[in-house]
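Removed from the display is one protein chain of the complex; every other protein chain stays in position.
For chain A:
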Amino acid sequence: MYKGYEQRDGGISVEKIVLMQNISSVEHFLQEGEVPRRVLEDISIIIKRSEIWGITGGSAFEIKLMLEIMANIRSYSSGRCVLIERGMPMHKRIILSHVFYIGGSEMIYDNMNVLEFLMLAAGKLNDNKLELQEQIFEFIIDMGLGKISLTANSMLTKEEKAVVILIAASYSDSAMIIFNLPEYEFHEELVNSIAKISKFIRKTGKTLIMGTCSSLMIERSCSHTTFIAGGKLIYNGTVKNLRLNFDKVAVIVRDKNLRGIMEKLAVLLPGHKLSIKDGRLLIESLTEKNKKTGYIYKKILETGFVPEYIETNSKTVQNAYEELVLQYDLQK
């Protein structure tokens, strides 16, 4: 599959693709009745080769700005930023061959269809057009975008256009692709396509850094994630760790009599936090020792109730981030 593209990584063999140390932005937020604050403050992050990062947070502007700084599009006030172990050019916005930045969907040509546009974009990569078209078409279908492959670009939504540009970027020689569209709302089908494209990007040895406000996107596509709150990074690590460490809900119970079950369980499950949210009883283990779900199931049965529905929580990024923000707000 996609012959000839597995090994293409722009000839870059470095490991550290992005190194940001104590970066503070030039931009400040001004809000009536509040003290001006830097949009980004003391940002430190290391992004390595073949990693897929989801940069998220409460403000799309903060996310966007962080990735613009990372892509050498905006300057920063203080700190250090190094791209692929080479440093950062003084000239801002200058095109860097190792950074493919996607900050909007206008760069696509509206008077072409998707396949035709990708053929034009990838035209310099292979002189054999027949072979190239076959590869691209196969790729589009595999990404689950077959139905739009012959649609005129002018008919696509801005989110669909962005995905088409991401496909083009995945064929480029750039070592890092920055997909900076936190203001876009991708529906599930497109999220799945992006997840498949990100797998392909990872396989070719490139790094994808996405700015997004969608937890689903991070969950499906990313290996790593970071969360910006109040201009600072409050989490920085793998998606797996985030889900395991911050989504503490072990078991979810649904029943008409949730209050009754909760009262009984409060006695039977010391060291657990019980709460009702959106018509569900959420059971969290507060200690390592009590984390086993089998133990909680046993205790539920001991209450004498037979709940209509019990499930083991699958640990979502959304829940983890909610918990993370809650903790951050409490600390503040």
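The rule is simple: contacts are C-beta pairs under 8 Å (C-beta built on N, C-alpha and C of every residue); 3 or more make two chains touch, one makes a residue touch a chain; residues count from 1.
One rule holds in what follows: contacts and distances are computed from a predicted model.
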> The chain that is not shown, which UniProt protein name from "Metapyrocatechase", "Carbohydrate ABC transporter permease", "Acetyl-coenzyme A carboxylase carboxyl transferase subunit beta" or "Signal peptidase I" does it carry?
Replying inline: "Signal peptidase I"
>> Tell me which of A:Q21, A:Q133 or A:T157 is the one touching the absent chain.
In response: A:Q133
>> One chain isn't shown here. Among A:W53, A:F139, A:Y171 or A:Y321, which residue touches it?
In response: A:Y171
> So which of A:I23, A:V39 or A:I300 would be touching the chain we can't see?
Replying inline: A:V39
> Which listed residue, A:Q31, A:T287 or A:Q331, touches the chain dropped from view?
Replying inline: A:Q31
>> With the missing chain put back, one of A:G123, A:G146 or A:G271 would touch it. Which one?
In response: A:G123
> Which residue numbers on chain A touch the omitted chain?
Replying inline: 26-32, 36, 39, 59-61, 64, 68, 71, 73-74, 77, 93-95, 97, 100-101, 103-104, 106-109, 111-113, 115-116, 119-125, 129-130, 133, 152, 154, 165, 168-169, 171-174, 182-183
